[in-house]
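Beneath this line is the structure, given in structure tokens, with notes to follow.
A single protein chain has been omitted; all remaining protein chains appear in their positions.
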Amino acid sequence: MPFVNIRITNEGATAEQKQELIQGVTDLLQKVLNKNPATTFVIIDEVETDNWGVGGTAVTTLRKRAAEAAAAKSSS
Amino acid sequence: MPFVNIRITNEGATAEQKQELIQGVTDLLQKVLNKNPATTFVIIDEVETDNWGVGGTAVTTLRKRAAEAAAAKSSS
Amino acid sequence: MPFVNIRITNEGATAEQKQELIQGVTDLLQKVLNKNPATTFVIIDEVETDNWGVGGTAVTTLRKRAAEAAAAKSSS
Amino acid sequence: MPFVNIRITNEGATAEQKQELIQGVTDLLQKVLNKNPATTFVIIDEVETDNWGVGGTAVTTLRKRAAEAAAAKSSS
Amino acid sequence: MPFVNIRITNEGATAEQKQELIQGVTDLLQKVLNKNPATTFVIIDEVETDNWGVGGTAVTTLRKRAAEAAAAKSSS
Partner (left out) sequence: MPFVNIRITNEGATAEQKQELIQGVTDLLQKVLNKNPATTFVIIDEVETDNWGVGGTAVTTLRKRAAEAAAAKSSS
């Protein structure tokens, strides 16, 4: 009866991809710990990039900087 | 000062039902452990059915299968 | 298939009390939202009082202050 | 590599305020425990006031009562 | 930068099995969503069986019942 919570930024994961994560994690727990899939819960939370910070900076800003750097590089 | 997090699928729980859950859990903790309601937090998360998996399958798909099975049964 | 996480301070809840919480929350979700007990998970986390803060102060300290105040009162 | 989850009611926190929380928590963990900001995750969850209860009552109701009390006071 | 929290009952998962879960989940997120392993956090919580309930009953009790049923069967 494992409970798995996957938290990712809300950046367009499709229903198919989320199904693949659900299936993959359930299979992994069955393989490694012989856990019963029927009582394995997987919950995926998609978090807005304003609401997720790394290195003290919101992901929205990190993505913007990365895009600007890439644009600057491609135009140089 | 208990903290209770209730996670349910996002399938139409009304404000009244959520209030009933909040009141019920708070009363339960007061009755069983004599916890002070004034510092008992209850948070309810409603999760999209694409984002909740059981038995390796997203609830969206499980609900669809159940509806199809019911339809097939009622038309047979 | 609700998932409920109850967080309380680690201050001596007995196995019987925890069973009562598990049963009570499961019954509540069945009554209010008609959720199936067989797929209702309840997890209780017991947190050390050094690790739980309210009003900016660890519960260990809050408990100590309360005990000292009670002692002072009873000896006055 | 700390992971910090901040849960607040969904009552209008701006992107700037959320950035300030992310930066502040990351700095605090670096100062107190010398944790590396580059691997410090901060996630902010904003919860609907119907879904957050204190003292057995949803915050939506608490806010309404407070507003009514304030209105009654100012009109008396 | 995904964050994955795996909650299992505290029933003897070895360090090797936990490493296998950590590796497996990280690989899955890289394969499905192209997430960078270097910023993928996996945390495993092992919960006492008194503290985990399913169907309104603590796992400690469920395990005991299952053992008694198995013993009764093998001795019949």
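Letters A, B, C, D and E mark the chains as written, and numbering starts fresh at 1 in each.
By our rule, a contact is a pair of C-beta atoms (placed from the backbone, for glycine too) under 8 Å apart; a residue touches a chain by one contact, two chains touch by 3 or more.
Keep in mind that this is a model prediction, so the values were computed, not measured.
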- In the full assembly, spell out which visible chains the left-out chain is touching. B, C, D, E
- Item | On chain B, residues whose C-beta touches the chain left out of the figure | 1, 3, 39, 41, 43
- Query: Considering the entire assembly, which residues of chain C contact the chain that has been omitted?
  - Reply: 7, 47, 50-58, 60-61
- Message: Take the complete complex as the reference. Which residues in chain E touch the chain that isn't displayed?
- Response: 15, 18-19, 22-23, 25-27, 37-46
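The criterion applied here is as follows: only the chains that are shown with their structure count from here on.
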- Task: Starting at chain B, figure out the least number of steps needed to reach chain C through touching chains.
- Result: 1
- Message: Regarding the chain B and chain D pair, does the interface count as same (over half of residue numbers shared) or different (under half shared)?
- Response: different
- Return the chain label for which the distance between chain Cα mean and whole-protein Cα mean is smallest. B
- Query: By CA centroid distance, what chain is farthest from chain D?
  - Reply: E
- For copies chain D and chain E, the superposing rotation on Cα atoms, rounded to the nearest 5 degrees, equals 180
- Message: The B-C interface: which of A-D, D-E or A-E repeats it, judged by over half of the contact pairs being the same residue numbers?
- Response: A-E
- Cα centroid separation between chain C and chain D, in whole Å? 22
- Item | Residue list for chain A, restricted to those that touch at least two other chains | 1, 3, 7, 25, 39, 41, 43, 52, 54
- Query: Among line, ring, star, complete and other, which best matches the way these chains touch?
  - Reply: other
- In contact (per the touch rule at the top): chain pairs: A-B, A-C, A-D, A-E, B-C, B-D, C-E, D-E
